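And now, chain A:
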Amino acid sequence: MHGTHVTTGEQRFDVQGITRVEGEGSLRLVVRDGQVIESQLAIFEAPRYFERLVVGRTPNEVLDIVARICGICPVAYQMSAVHAFEDLGEVAIEPSVRTLRRLLYCGEWIESHALHVYLLHAPDFLGCANAVELANLDRAAVERGLALKKAGNRIVAVLGGRPIHPVSVRVGGFSKVPTKRELQALRPDLDAALDHALATVDWVATFVAPDFEREERFVSLRHPTEYPMNDGRIVSSDGLDLAPTDWETAFQEEQVPWSHALQAHMGDRVPYLLGPAARITLAADQLHPTARAALDRIGLADAIRRNPYWSIAARAVELVHAVAEALDIVDGYVPPERATEPWTPSAGTASWATEAPRGLLFHHYELDERGRIASARIVPPTSQNQAAIEADMTSFAPSILDEPHDVATHRLEQLIRSYDPCISCATHFLDLTVEASS
Partner candidate 1 sequence: MTGAVRATIASRPRLGIMKFASCDGCQLTILDLEDHLLDLLVRFDLVEFAEASSYRSSGPFDIVLVEGSISTPEQAEEIVRIRRETPLLVTIGACATAGGIQALRNWADHDAYRAAVYAHPEYVESLATSTPISDHVAVDAELRGCPIDPGQLLELLTALTVGRRPQLPDESVCLECKRRGTVCVLVTGNGPCLGPVTHTGCGALCPAYARGCYGCFGPREAANAPSLARWFGRDGRSDADTARLFSGFTAYAPPFRSVIDSLGGPPIASHSGEDA
Partner candidate 2 sequence: MVSGSQSGALRDTWFGARLPEAELGRLQAHARSASYEAGAEILREGDLTRDLGIVVQGRVALRLRVPERGMTTVLTVEAGEIIGWSAVVPPHRSTSTVIAVVPTDLMLLDGAALRTELDADPVLAAAVYRSLLEALADRLTGTRMQLLDLFSQHRDEPW
C-alpha cells in the first residue's frame, strides 16, 4: 500500500503498513523544496498497557507477563526483569545458572537474528518480496537460515520448554535446569549452525548496500570480559558510562503529539542508536574469536558503523558470536547444585538493562512492602531507536529524491527494515495515528 501524493514543490512518501517488520507500522516523509519537513516512523500497534498490567503482581508473575510484550524477544524481557529483581533482592545466583541465562539469551539472539537476516532483510538486497521468493532464487540459503533459526529456537526450548514465551526463568534461577545430556544433545545442531553462521557472514558480505553514510551516536552495554548481553555498564560512543541500573539518570522519555510513542533521548536531544551495529562498534573486542575473525575477514566494521543498511552484517557477525558462545557453554556445562536460589520479595526499586537482540532494554520497577509491583517502566530498544531512525530518514532523503517515486518509497521502507524495528515490543509507546493529509 504505497501512497503517493506529488504536489508542486512537495514530495510525500507514505507507507501505510510496513511489511516484514514485527508489528504494524508506517512511515511518512514529506519533502518540500528539497527540505525534509516531516520524517516520521509511525506504528499502528494497539496499546496493551503492560506497565499497568504488572502492577499488583509478584516478581515471578512479572517474568511471565513481560515476556508477552514481544513474541520475537521474550527472553530479553525476562532477562532485564529477572536481573532487576535479583539485584534488588541481592540474590547471588550460581555461576552455572548465570551461564545458562547467557545460553538462553544466545538462543534468542540466534533465532531473532536469523529471522531478520534471512526472512525479513535479505529479500530486500535480492529483490524479493519474501522468503518463498528468495527460496526460488536460492533455496539453500533460506534453508540455512531456517536451520540457524531452529538451532536458536532449540536452545530456548531446551532451557525454557518452548521457543516463544519460555516458562522456566524464575527469580533466583530456573524452575528446572537441563541435565548435561540434554544440553549435549544440542551440539550437532550447534556445530552445523556455526558453519551456517559463518556462511551467513560471507553471504551477506556479497550484498550491495545503498550508498549512504552518517555519523551515529551508539549506545550499548559493555562488560570487561564478555560481549554485552546480560551484564555490563551502559556506554556510548561519546563517552557515557553508567551502571545498568542507572539508565534514567542519563535518558528521558517523552510523548510526541503525532504518536503514542514515548521517544527516548539523552539530555542533549541528539538521537542515539542501539542494537547490533552499536554493540559491534562499542564491543567488537569482546566478540568470540571466531566471530571477531569473521568480522575482520569481511572488513565491514567501518561500514557497519556508518551505513545502517550494513546492520545485516552486524547481525551475521553476532550470529557467529552467539552460536560459538553457545557451543562453549554447552561444552563447559556443569549443572548447578540448585535450580533456584531461595529469595524473599521485598520493597524497593528494581532496575536493570540487558541487551535484547535489537539493543538495550531497560526495566524499572517499584515494589511495595509485600514485594508486589507498585509501578513499572519498560523502555524497549525500538522506542529508543525511533528518533535515530527518523533522523536517518531525513539524512537519507536527498539521495532518493531523483528516483522514481515507488523506487524511492521502497528504499525508505528498506531503510526502516534495516533497523529491525520491533513494533510489538514498543506496545506501550507506539501507535501513531497519521494526521489526515488533506
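On how the list was made: all candidates are chains of the complex that A comes from, given by their letters.
Throughout what follows, a contact is a pair of C-beta atoms (placed from the backbone, for glycine too) under 8 Å apart; a residue touches a chain by one contact, two chains touch by 3 or more; residues count from 1.
Remember, predicted model here, so these are calculated numbers, not experimental data.
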| item | value |
| --- | --- |
| Complex member touching chain A, one of 1 or 2 | 1 |
| Contacting residues of chain A [partner candidate 1, same complex] | 1, 17, 19-24, 45-49, 51-53, 55-57, 61, 64-65, 68-72, 74, 115, 119-120, 123, 129-132, 135, 139, 142-143, 146-147, 149-150, 153, 160-165, 167-168, 170, 175-176, 254-255, 257, 259-260, 262, 339, 368, 372-375, 424, 427-428, 431, 433 |
